[in-house]
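Yeah, one chain of the complex is gone here, protein chain that is, but the others are all in their spots.
What follows is chain A.
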């Protein structure tokens, strides 16, 4: 069934959107939330399991202290209050992805609450209020067999791998975000993007949306324009890329408007996002099925972070990534576009370190976003994963600045670095890359080029200086690139004047 949709601009003429985002962050702890099983992504099925995460009788969970620390640091970075005392709770439901028949989560006592994050959208700031951030555990992964597309519909049975069951998750829930209007899809995307950057800066998660270590659920409702009320919401689950967050909001706005325009009611329900077609489809209705019968987890004692510990963790917080970006852009004098490219290439840290090692911002940017970005792209990695350090780049640029290398030779130094041939200086020495500044050798090469190209030489004698390019090329070829083109040009013009 295809949904009827209303054009986006028409939606805004009649309705105000309200957004709510629930983001699950898988922590990068070594071991699971309540047991010592490893957490590596991509292991063979059911190789990272034990009686606790399989929910076997008699197994007792114990909280991973590092996960609590990460939860508090996330909360502090989101300007949350940290609970003085809170408990875990059992969220009871029957589904094979949780072998215990409940998920250990937190209910009415989240560890972090009442925070906010200022989100920048096209130079405008939206304050997104954070309702809560709580600790819980991830579920297992189901593989549906027999259906046409691996989906649950039409499958005749399912296969479950519990490696992921019990990996620590932090669920971050916003309050309803209102007043974003036409920018609602952008605000949703920018919030998730900034939250991801924050998580990366905190170093508490791999933060890979493509691997599911950050997953977003998008709540959306519409209310009549100017009414100030909140309409019935739908929750679109597992939207796993930034672009999809934006698209899912846009789609649901258009779909809701069509339903409301027809005088019908929005069903409060879960929707599934389809990445390939860019649409949502109905999941289960929120009804009896959502009666989770929460109760305090008797097998885990309460968590009561001391104020001293909280303050100690506050001291470990990194500079806010958004503020840092603005500061660095001002310091470096990058344009908005240059800055966006830098961030997009994952080159912010390496460029900062290269500049710290003495290179100018524009030269650092030139290498990391030019030659090195190209090579990273070929290898399908980000620049910070290349076998070239900021110190290497700084040294190469220093050699260029002092006239020992030109850009072409510098690229050969990078070849050497990629081949693991040592430091830039070692590579220059071993490969004999330094520019020949000996005028004797250069002079001979220029004489040879003139002798081999008498027509060109005549033109230059007649004042057609532009023709010198052909001779410079010949000289550079003879010198195998190891000459300063500027000096070669000077010599040619001296000899032919």
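The rule is simple: a contact is a pair of C-beta atoms (placed from the backbone, for glycine too) under 8 Å apart; a residue touches a chain by one contact, two chains touch by 3 or more; residues count from 1.
Operating definition for what follows: contacts and distances are computed from a predicted model.
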item: Protein name, per the UniProt record, of whichever chain is missing from view ("Aspartyl/glutamyl-tRNA(Asn/Gln) amidotransferase subunit C", "Cysteine-rich domain-containing protein", "Xanthine dehydrogenase" or "Heme exporter protein A"); value: "Aspartyl/glutamyl-tRNA(Asn/Gln) amidotransferase subunit C"
item: Full-complex contact with the absent chain, from A:19, A:37 or A:313; value: A:37
item: Candidates A:5, A:155, A:382 or A:485 - the one touching the absent chain; value: A:155
item: Selected from A:143, A:267 or A:326 as touching the chain missing from the view; value: A:143
item: Residue, one of A:97, A:275, A:341 or A:490, that touches the chain absent here; value: A:97
item: Contact set of chain A toward the excluded chain (per top definition); value: 29-31, 35-38, 44-51, 53-54, 62-68, 85, 87, 92-98, 139, 142-145, 152, 155-162, 237, 270, 283-284, 288-289, 291, 293, 295-296, 298, 300-305
